[in-house]
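Below is the structure I would like to discuss, written out as structure tokens.
Omission of a single protein chain aside, the complex is shown with its protein chains in their original locations.
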Amino acid sequence: MSRKISYKDAINEALSQEMERDKSVIVMGLDNAGGRGTEGEKDAWGGVLGVTKGLYGKYGDRVMDTPISEAAYIGSAVGAAACGMRPVVEMMFVDFLGVCFDQMMNQAAKFRYMFGGKSVTPVVMRTMYGGGFRAAAQHSQVLYSILAHIPGLKVVVPSTPYDAKGLLIECIRDNDPVIFLEHKALYGMKGEVPEESYTIPFGQANIVREGKDLTIVALGRMVHMASQAAASLAKTGVEVEVIDPRTISPIDWATILKSVEKTGKLVVVDEANPRCSMATDISAKVVQEAFKALTAPIKMVTAPHTPPPFSDVLEDLYIPNAAKIEAAVRSIL
Amino acid sequence: MSRKISYKDAINEALSQEMERDKSVIVMGLDNAGGRGTEGEKDAWGGVLGVTKGLYGKYGDRVMDTPISEAAYIGSAVGAAACGMRPVVEMMFVDFLGVCFDQMMNQAAKFRYMFGGKSVTPVVMRTMYGGGFRAAAQHSQVLYSILAHIPGLKVVVPSTPYDAKGLLIECIRDNDPVIFLEHKALYGMKGEVPEESYTIPFGQANIVREGKDLTIVALGRMVHMASQAAASLAKTGVEVEVIDPRTISPIDWATILKSVEKTGKLVVVDEANPRCSMATDISAKVVQEAFKALTAPIKMVTAPHTPPPFSDVLEDLYIPNAAKIEAAVRSIL
Amino acid sequence: MSELKKEDLLKAYRIMKEIREFEERLHVEFATGKIPGFVHLYAGEEAVATGVCMHLTDQDRISSTHRGHGHCIAKGVDIIGMMAEIYGKKTGTCCGKGGSMHIADLEKGMLGANGIVGAGPPLVCGAALASKFKGTDGVGVAFFGDGASNQGTVLESMNLANVWNLPVIFLAENNGYAESTGVKYNVPTPNIADRAAGFGMPGVTVDGNDFFAVYEAAGVAIRRAREGGGPTLLECKTNRFFGHFEGDAMTYKAPGEVKRQREENDCLKIFSAKVISAGLVTAAELEAIDKEVAALINEAVAKAVAAPKPTEADLLTDVYVSY
Partner (left out) sequence: MSELKKEDLLKAYRIMKEIREFEERLHVEFATGKIPGFVHLYAGEEAVATGVCMHLTDQDRISSTHRGHGHCIAKGVDIIGMMAEIYGKKTGTCCGKGGSMHIADLEKGMLGANGIVGAGPPLVCGAALASKFKGTDGVGVAFFGDGASNQGTVLESMNLANVWNLPVIFLAENNGYAESTGVKYNVPTPNIADRAAGFGMPGVTVDGNDFFAVYEAAGVAIRRAREGGGPTLLECKTNRFFGHFEGDAMTYKAPGEVKRQREENDCLKIFSAKVISAGLVTAAELEAIDKEVAALINEAVAKAVAAPKPTEADLLTDVYVSY
């Protein structure tokens, strides 16, 4: 497997292969084809950053463009999923969840429980998250903690092209509602991705780097920051273990706990705001379940408790980075 | 101060006194007066459970009823707040935030930061939360963790009539957007409440009961469950300290940390679902800041990772109670 | 009337009567304190759900509201299971986990009552979309109230249904009230159907207490949808006989308002009078149905009361298919 493609192309390929395989898979979102109702090119956009580009050419009207009515079209995806389809619906940026959250939180997530187990709702919601684009307070948020808080949703945060493809295919085949979060600053990242279809099961963390001195759990784009920090620490003889949970609901507690049992120390790296976050979630689990093993305070490296700022200097200070992670690690060595 | 009134009446009194004092305070929400556009009584409802009953008689059109358009009317409250009013707007149940969250999360919460400090948005959003009414999955949620995650919002969870009145008046006078969460199962609870107006500052926890053996931090209605557990434990000689943070954003970390420094043990009681919750938030803070003092794993007592069930037997199993808290305490003594 | 065979007329009457009896009985039982939670009764509005659902099969889907019992019964959901559900019993339609506000039966094309005002129309758009992709001629009907007509989701869905040319009927049940607030306050036009034109679809208003008016108008809209003609907004003006939910004293209604409606605008009385005077059905035939329905509701209550509650083992199941 030596073919390298981008995170963005890996997502596109996963969608294409699943649409090919299963007629009940449909794709919908703002401008996911693009150019409808115009006199110019059809398939003009493939979504705002081009992730679904080309699918319209291959699958025609199974790629549905939508009016700017997130609640209605995401709700439609939920309804269609409850009636035998497997929609992959895009909420362009996760920051927009405020206009359509009910359909995910109170409808999709709760149907099965409210209906006594007598329904399945295999809807996938793709959405972009995260900072680095100087896109300011309403287009740079992370927000997956909010989604992970809701029982009934599954939440997936791939950090590499390989994981993006395998996890997205898993999402589409899964019978529960899943939110698939794409970090917009990773779209250009290239990595090895098999051409053939494959899946990665939910709840299976990836040990990105082994180490005995300290455990870092990092999410999404932060996995790469953590790896950078670990590489730098290794030069001074500190062996850090870096874990990428890949899915945060469900989450692979066993791998995280086992690592902390070994290292006795934990740093959690989460690009989100700190309060009630995945960083606190992982910290809390570890202090409950691996307390005896802990030999130092847990450290969290997160964005501060402020909205994302616009200016590049401020955003660079805002997003966790390798230097901050390294400092957090050193503070508890 | 010997007058006892209910939690519900305390809220009503706070609203009335502030409307009396300050003409820029207005109240809006579904049926907050009631009976508009009918041939029957005006002021017929005072909100779905009667909390605002009587305000229309006293303040007339400053009590505004609204169409069922939460995004529009809550957004209006936000806009009015940015233009010199002090609206107290009701989102009937916190479960409805999915239809209007954007106006709180991306508008009210972010204005000041996005606008470089050049705005104030003194809007208060009152909302009911919590279980016990057999109101099932879409009318029993807690969800304050989602709100606490968002920088720019303040989040208040009064557990007694006294706190409800003093905190609500503080909310109304505060210059930031505040969410005021009323536990529907506490409305009937009576307690001493001064007739005159008073405020309780944000970020000041209440030590409900002192003790040296273990710290319980409990929120909202759970404060009473924790007190019950503490009373029962006291009979066997276990002295538990019970802390009610009263506001969760900001939150009084100093009082919590000081208590854990003393007791070495922590149980957090949160009626919410467990993932990315206030329970994890408090656990994470303590393991970061008071690690050395900790002599046992932290325990969380929360609802399980499921939607709220309807049937009374299931709901009783779902909501944390004194017995579960006591068991959690005993498990780490 | 002529369109309907006698068996259809009897069927329509039976459904309306089942709903009425179900609701009247719940009103009584609720007062005893044995029924948990919030209960919103549909009594008075029976002709609407029935007139619409008489056109539907199991492959057509509806979404309902917090006031969902009538829609469920009209769509064929089992009454014994519904009653048990409302009592919070393990034998209920949703195993006691949903309750009155969440009764659903996907096999019957009933996508659920819903505790969130306005949540149904998007779901029904999706159901209709599924019908299109699956190549059935199934339609979707979104029931919603006059109050719900102001919820953004409802308005967005109307537009979406037209953009996607979906076989959807937006069925506005205008009972004059959203909780305690009159439709005259919340809706600034004479009819909710006036909103249709702005989304490029036909809007029709009928007397929702007249089964036949509903049946006919729904028939037109549903045929149009089945044939690919797109969505319709159909408004039915009707009354609710009980409070917004059980426990509501209805002081916002004019004195005698409900009494007058029960006397003059009761869809069951209107239906009976019409079919009997037209000689299509006899009073005795209807009385026979009344008896059967009474027995059925008695049975439903007795079974619900006797049924077991869910147990601790049920608490954590059915959140996910797999996790």
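Order as written gives the chain letters A, B and C; numbering starts at 1 within each chain.
The criterion applied here is as follows: contacts are C-beta pairs under 8 Å (C-beta built on N, C-alpha and C of every residue); 3 or more make two chains touch, one makes a residue touch a chain.
This one's a predicted model, so the numbers in the text were calculated from it and none came from an experiment.
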Inset, instruction - Taking the complete complex into account, tell me which visible chains touch the one left out. - result: A, B, C
Inset, instruction - Write down which of B:26, B:242 or B:317 is the residue touching the left-out chain. - result: B:26
Legend entry - Identified contact with the non-displayed chain, of B:8, B:53, B:112 or B:149: B:112
Inset, instruction - Check the options B:5, B:19, B:33 or B:77 and report the residue that touches the missing chain. - result: B:77
Inset, instruction - Using the touch rule from the top, list residues of subunit A that touch the missing partner. - result: 30-31, 34-41, 44-45, 48, 65, 67-72, 95-96, 98-99, 133-139, 304-307, 309-314, 317-318
Legend entry - Interface residues of subunit C (partner: the chain not displayed): 150-153, 155-156, 159-160, 162-163, 185-189, 194-201
Legend entry - Contacts of subunit B with the absent chain, listed as residue ranges: 23-24, 26, 62, 64, 66-67, 69, 71-85, 87, 102-103, 106-107, 111-120, 151-152, 154, 174-176, 203, 250
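Just so we're on the same page, only the chains that are shown with their structure count from here on.
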Legend entry - Taking each chain's C-alpha mean as its centre, the one farthest from subunit A: C
Inset, instruction - For subunit A and subunit C, let me know how many angstrom lie between their CA-based centres, rounded off. - result: 40
Legend entry - Distance between chain centroids, defined by C-alpha means - subunit A, subunit B (Å): 31
Legend entry - Residues within subunit B bordering two or more other chains: 71, 95-96, 98-99, 136-138, 304-307, 309-310
Inset, instruction - Provide the list of subunit C residues touching at least two other chains, using ranges where the numbers run on. - result: 94, 96-98, 102, 114-116, 152-153, 319
